[in-house]
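Only one protein chain is missing from this complex, and each of the others stays in its spot.
Order as written gives the chain letters A, B and C; numbering starts at 1 within each chain.
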Amino acid sequence: MAEITSLREAVGALIRNGDSVAFEGFTHLIPSAAGLEAIRQGKRDLGLIRMTPDLIYDQIIGMGLARSLTFAWGGNPGVGSLHRLREATECGWPRPLVLDERSHADMANAYAAGASGLPFAVFRGHIGDDLPKVNPAIKRVTCPFTGEELAAVPALNPDVAVIHAQRADRKGNVLIWGILGVQKEAVLAARRSIVTVEEIVDELNAPPNACILPSFTVGAVCPVPHGAWPSYAQGYYKRDNRFYKAWDAVSREREVFQAWIERHVLATSDFAEFEASLKAAAKETAHV
Amino acid sequence: MAEITSLREAVGALIRNGDSVAFEGFTHLIPSAAGLEAIRQGKRDLGLIRMTPDLIYDQIIGMGLARSLTFAWGGNPGVGSLHRLREATECGWPRPLVLDERSHADMANAYAAGASGLPFAVFRGHIGDDLPKVNPAIKRVTCPFTGEELAAVPALNPDVAVIHAQRADRKGNVLIWGILGVQKEAVLAARRSIVTVEEIVDELNAPPNACILPSFTVGAVCPVPHGAWPSYAQGYYKRDNRFYKAWDAVSREREVFQAWIERHVLATSDFAEFEASLKAAAKETAHV
Amino acid sequence: MSDPGYDADEIMTVAAARQLKNGMVCFVGIGMPSAAANLARLSHAPDVVLIYESGTIGSKPDLLPLSIGDGELSETALSVVSVPEMFRYWLQGGRIDVGFLGAAQIDRFANINTTVIGDYARPKTRLPGAGGAPEIATSAKEIFVMLRMTPRAFVAQLDFVTSLGHGSGGKSRAKSGARGRGPTRVITDLGILEPDPESHELRLTSLHPGVRLPDAEAACGWKLARAADLAETPAPTAGELAALRDFKSRTAAAGAGRPK
Partner (left out) sequence: MSDPGYDADEIMTVAAARQLKNGMVCFVGIGMPSAAANLARLSHAPDVVLIYESGTIGSKPDLLPLSIGDGELSETALSVVSVPEMFRYWLQGGRIDVGFLGAAQIDRFANINTTVIGDYARPKTRLPGAGGAPEIATSAKEIFVMLRMTPRAFVAQLDFVTSLGHGSGGKSRAKSGARGRGPTRVITDLGILEPDPESHELRLTSLHPGVRLPDAEAACGWKLARAADLAETPAPTAGELAALRDFKSRTAAAGAGRPK
């Protein structure tokens, strides 16, 4: 059964230094607040996993808290590069980052295999591309009926999955709707899990066949309104495209980035204070 | 794009003698009207596929229209045997039936593989059971990472999938809710498909993340209200448990069964007439 | 023996229901297990999570379903998933505490047959088949089996192994690659059997009130072993019987029930 706790407690109890952690989200419902809390608590040597690393991974990597990255597409969608990720891979700063690079099909299948209790995933992929040359985890299996060769990758079973969802009820049953990504699979594949939610409600009022994570599949449920910002939560708030664009300037230089993290993340005690700190900074700029 | 046609036209055009056909449904939404229409049109030498064959397969098999049955559980749930299926397997009457016998996990994975364009499915199954001894289609593959042996079965790709759903819109997009079974997978795995629906509506009004078969994945959509009877359609009508119990007596003797099919199926021209015929018979009985 | 105030099916159902602990995640097989699992939910285990292979998770039916896919299961569920997802993410995913199965035949190592009586190619009796049982039996953390005890059901040699129990006994299940502990309880109308921790042969561990040991021995097709500390099953309480009968009469009144 899921425990309903504060995000601070959940990150403190469930993420350990050295863990493989999947903060999953596919443009929608990115667990930003949880990522920042992991930075705040200085969780380190993390083996990060995510199909589409974006700002929160740029932040964790830029702070030198990650040892490796399993991923398929790392960018600021529609804006450009993730500068901290680039500096880690191009210059090894602040520390070298081991890449375990995949494709979306590959990782989606690997998470599904992990959720399914299978040791590996089979899919028709990695045909003629160079990823198998740089990633020894990508192998091939032969169909015992047709003789066809298919791609095989190990199941993904993170130590911890961290996601954001719209709602949970008081028992800890979680409801997600809209773009679902691989969040359900990530939680079911992981050994431990944290779900931040927009709100806790008496009744989920889920439509038939909705995407639900029953309480018994979840570790901790933490109410963090707005916790997916600057990404969005369908039914609650829209994507803050302005911040995604602004991140480009914040993250481009090491010092600017570090000062930003110091001021807004490390000097604040939770996500509400972080948001207040950003607002205060925006006001200052406007006054100049 | 799906064509919206009568069930008679759809069965006539899309099911061919000798086809492998999956009339799928899992207690809920069993495509009864379509099964009866196939009998009415005398479609023969069918390779029937279904996880849980029930009354409609008892009827098709009892009429000698099936050459084989791929299945996992063949019974009248909560009532007892399917007598026509038993007579075909125990006595070869009215013709021998080749069995391709599986488990639910096996067939569910095989349909999913078929829908996924994979030649085979891998799952952790058939451990210590005798099914692989009587079914050579069940093989084993070795995980290239752990060395573990897992079950492998060929993908299921029926020539035709036939299902019943609650609703379609005028473009032929189909909405299903409640117990979903493997119907979506069966349609996506099949070369051709027929979907009978309770009603055609202007707007599906589907909730987010509902189970939808877009028009471009469906062959024919046929409005047949009540077309899943005696099974049920959530939101429309309940399961007619009385008829399931009554079927036991109808199907027990060859002659009673054949007379029933003659009178109610072969002598009627569509599902509405079939229902009227049953009602008339019930009235007679009541008057005796 | 005087009328105990309940019948053999009732104590079987009550004894089976008691095996489920509150909060357990239970994969409910077709038939009698569904009555027992729901009785547990309606009595001592309100937070048991009932999962049916039709895809319903957390069903709380008010009426006893006739099938594993009744509307009652879907409409009262926390979540309804597709059947492929059920078998992959939920059963194979290792999320099931107890798989609750029925059977036509069982042997001394709790292997189960629901496929055929007689030869597979020319069966004397064709049974419904495997359904979900083979993978339930090898994926859930433990298995409860529920069936009436008769010499035709408790046989020395199965005609067909539909679902693995403890194989040929000893370490054979552990070596098979199956997950979970396999059958830990066989609940019958006469008593309860559990496997010996070493040999994994079923032993009678509890007799229902009023049942004599020779009755059970006579109903078993092999020489039935018994535990040194053979117990008597506590009689159904008034509360248990009331909950069970209430459930069944609601079902009968609705015309939706499973015939006895």
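Simple rule for what comes next: a residue touches a chain if its C-beta (ideal position, glycine included) is under 8 Å from a C-beta of that chain, and two chains touch if they have at least 3 such contacts.
Treat the numbers as computed from the prediction; the structure is a model and nothing was measured.
Colleague: By the document's own contact criterion, which visible chains does the hidden chain reach in the full complex?
Modeller: A, B
Colleague: Where the complex has a chain not shown, which of A:Ser6, A:Gln234 or A:Ser277 is the residue touching it?
Modeller: Selected residue, touching the omitted chain: A:Gln234.
Colleague: I'm checking contacts with the chain that's been left out. Which of A:Gly62, A:Pro154 or A:Gly181 qualifies?
Modeller: With A:Gly62, A:Pro154 or A:Gly181 as choices, the missing chain is touched by A:Gly181.
Colleague: Pick from A:Ser20, A:Thr52, A:Asn173 or A:Ser251: which residue touches the chain that isn't shown?
Modeller: Once the missing chain is taken into account, the touching residue is A:Thr52.
Colleague: Against the chain that's been left off, what residues of chain A make contact? List them.
Modeller: Touching the chain left out of view, chain A contributes residues 26-28, 51-52, 71-75, 77-79, 81, 85-86, 89-90, 101-106, 108-109, 111-112, 123-131, 134, 148-149, 178-182, 184-185, 211, 232, 234, 238-239, 241-242, 244-245.
Colleague: Determine and list the chain B residues touching the chain excluded from the picture.
Modeller: 1, 112, 115-118, 173, 184-185, 188, 206, 208-210, 212, 214, 216-217
Convention: only the chains that are shown with their structure count from here on.
Colleague: Tell me, please, which chain's centre (mean of its C-alpha atoms) is farthest from the centre of chain C?
Modeller: The most remote chain is A.
Colleague: Which chain pair shows the largest tally of C-beta contacts?
Modeller: Looking at every pair of chains, the most contacts join B-C.
Colleague: Please compute the C-alpha centroid of chain A, do the same for chain C, then give the distance between them in whole Å.
Modeller: 42
Colleague: How far is the middle of chain B from the middle of chain C, if each middle is the mean of its Cα atoms, in Å?
Modeller: Comparing mean C-alpha positions, chain C is 28 Å from chain B.
Colleague: List, in ascending order, every residue of chain B touching at least 2 other chains.
Modeller: In chain B, 123-124, 148, 178, 180, 211, 234 touch at least two other chains.
Colleague: List, in ascending order, every residue of chain C touching at least 2 other chains.
Modeller: 74, 80-81, 88, 92, 139
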